[in-house]
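What you see is the complex with one protein chain gone and the rest in place.
Labels for the chains are A and B, by order of writing; each one numbers its residues from 1.
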Amino acid sequence: MDRYLVQRIGFILLGLVALVVVVPILIVVGAIVVRGAEAISWEFLTAMPRDGMKAGGIFPAIVGTLVLTLGSALVAIPVGVGGAIYLSEYARDNWLTRAIRLAIINLAGIPSVVYGLFGLGLFVLFLQFGTSILAGSLTLAIMTLPIIISAAEEALRAVPVEFRTVIASLGGTRWQGIRHVVLPQALPGIITGVILGLLRAAGETAPILFTVAAFFLPRLPQTPLDQTMALPYHLYVISTQVPGMPLEIQYGTALVLLALVLSLNIVATVIRSYFRRRRQW
Amino acid sequence: MKKKRFSRWIEFLIEALIRTLGFSTIGFVLLIFLFLLREGVPLFFEVPLGNLFSTRWYPTFDLFGTLPLILGSLLVTVTAIAIALPLGVATAVFVREAAPSWAREVLKPMIEVLAGIPSVVLGFFGMTLVAPFVRETLGVPTGLTAFTGALLLAYMALPTIISVAEDALDAVPKSYRDAGLAMGATQWQTIWRVVVPAARSGIVTAVMLGLGRAIGETMAVMMVTGNAARMPVTLDSIFRPARTMTATVAAEMGEVAQGSVHYHALFGIGIILFLLTFAINLAAAATIFKKRRRGGLR
Partner (left out) sequence: MADPKISIRDVNYAYDGKSALRDVTFDVPANSVTVVFGPAGGGKSTLLRLINRLNDLVDGTHMSGQVLLDGQDIYAPGTDVTDLRRRVGMVFALPLPLPGTVRENVIYGPTLAGVRDRARLEETLTRSLTRAALWDEVKDRLDDPAGSLSGGQQQRLCIARSLALEPEVLLLDEPTSGLDPISTSKVEASLYELKRDCTIIIVPHSVQQAARVADCAAFFLMAALIEFRPGTEIFTTPQNEQTDDYVTGRFG
């Protein structure tokens, strides 16, 4: 067969493959948007659930997800950014550094359900926090850590090394260089990484299954030792464990979760491209 | 002078703090492994190995055969990769080599969207729309099958595979492509005979990372694979319900009593999962490090 004909067919096939990849994504998002939109109302978003979850709103689940995400951020951001600063600015190229990188790769690869087991074993049982926001946030924080460290380190490394040299030649210490120049310049990239990590935390179910999540909790959490509802867990339960659950409530919950995650994604992308244009190097 | 000593102290403290945070990742990995062991090792004293490797998982009857779970995970994962590998590599090739720029502008955000969809949302979609579809098109009794799970898993692993494969293709020097074209090959021939083979090891890494992602996936598979812990040994097992290790842990942990044998068994499965993903990620990292040190392509 003529080589160019083969090529044309080949490229068309590749395009079809890309279509096979893209179309289902559109179907998923589209289906959830279309079918979930029916359920979305002001009441749905702000009211407490009634009637065994079959009516009313999912407000506590939304609040719970926000609280858990913020709670994990409180731990994951300082530890993650600190670790990234260490790797980028202080670490030498020795076996210890390689061990740290290996540890990060592994943390990133641990299945989410194993994080759930770990959270159960350490925070809920051993440290006796019980199933609580505290336990859930800490578990999510450790899960988010590798994402934040990787993104933050990349952002720090992208800052040209010359800045550090100049600061040193002006009698500045290493930390002064980091604080005055490197960190501020890397901040947009770090923020992007943090947001991406947090949206992962917001969407995860398995780590919170055994550490914090409650199904029917018709009041908002008061202390970090309380349980709470959360969107991912809520969606899981109402779609698999509650007979007679109206379908549009399931889709509505899925839509709220999806919207939350996707909008965070968009925010991160916008921040990244905006600051890339305004770079001073 | 006092001010200088004070600021020197602060600098020292800050550096110490940063160092500690840097080491903390190693600490966390060890901590996780430690606690898995703590709750899982008792299993080996409570249940004979023969039981653990038997083919029946019925905790209520004290049967803790892990084989159906391990094989279930394997079946779903391998099928998922079998679907995702050609799709992912072809898409990566399309994006990097053949796509018009408008297509690229559409594809990239789409893949990022896919990467961001929470597992439980995909599982929900799989349960309500994909499973009935599978049931009707394939004429099986239920749509909750290993195949459905594999399908979802494939799409979840795609972003990883595509991005790593793209990087691998990027790393192939332009001179390779130029050489191919200069010899009179068409672009198509150059891609498949020169560029892709040159990116071979990067693609292998992509597959490994995708594999690691797939094995660890919990919610989506739990919601669509039907959760029947049978031994997937017959050829049509792919179109029957199955159960993965991850789904088992997630589904049953809520029902066990702390300290019971079942409880330890689930932690034991957690240990297997930890070690499996550890090994896969170690292998993937080793190929990356080796390639970097050698500085070449293969």
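As a convention for this text, contacts are C-beta pairs under 8 Å (C-beta built on N, C-alpha and C of every residue); 3 or more make two chains touch, one makes a residue touch a chain.
What you are looking at is a predicted structure, and each value in this text was computed from that prediction instead of being measured.
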Residue of A:Gly30, A:Gly52 or A:Pro184 touching the missing chain in the full complex: A:Pro184
In subunit A, positions touching the absent partner: 92-93, 162-173, 176, 180-181, 184-185, 280-281
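Note that only the chains that are shown with their structure count from here on.
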Centre-to-centre distance between subunit B and subunit A (centres being mean Cα positions), rounded to whole Å: 17
Contacting residues of subunit A [partner subunit B, same complex]: 3-4, 6-7, 10-11, 13-15, 17-18, 20-22, 24-26, 28-29, 31-32, 78-79, 82-83, 85-87, 89-91, 96, 99-118, 120-122, 125-126, 142, 145-146, 149, 173-175, 199, 202-206, 209-210, 232-233, 235-236, 239-240, 247, 250, 254, 257-258, 261-262, 265, 269
Complex interface listing, subunit B residues touching subunit A: 11, 14-15, 17-19, 21-26, 28-29, 31-32, 35-36, 38-39, 86-87, 90-91, 93-95, 98-99, 103, 106-107, 109-114, 116-125, 127-129, 155, 158, 186-189, 212-213, 215-219, 223, 246, 249-250, 253-254, 258, 266-267, 270, 273-274, 277-278, 280-282, 284-285
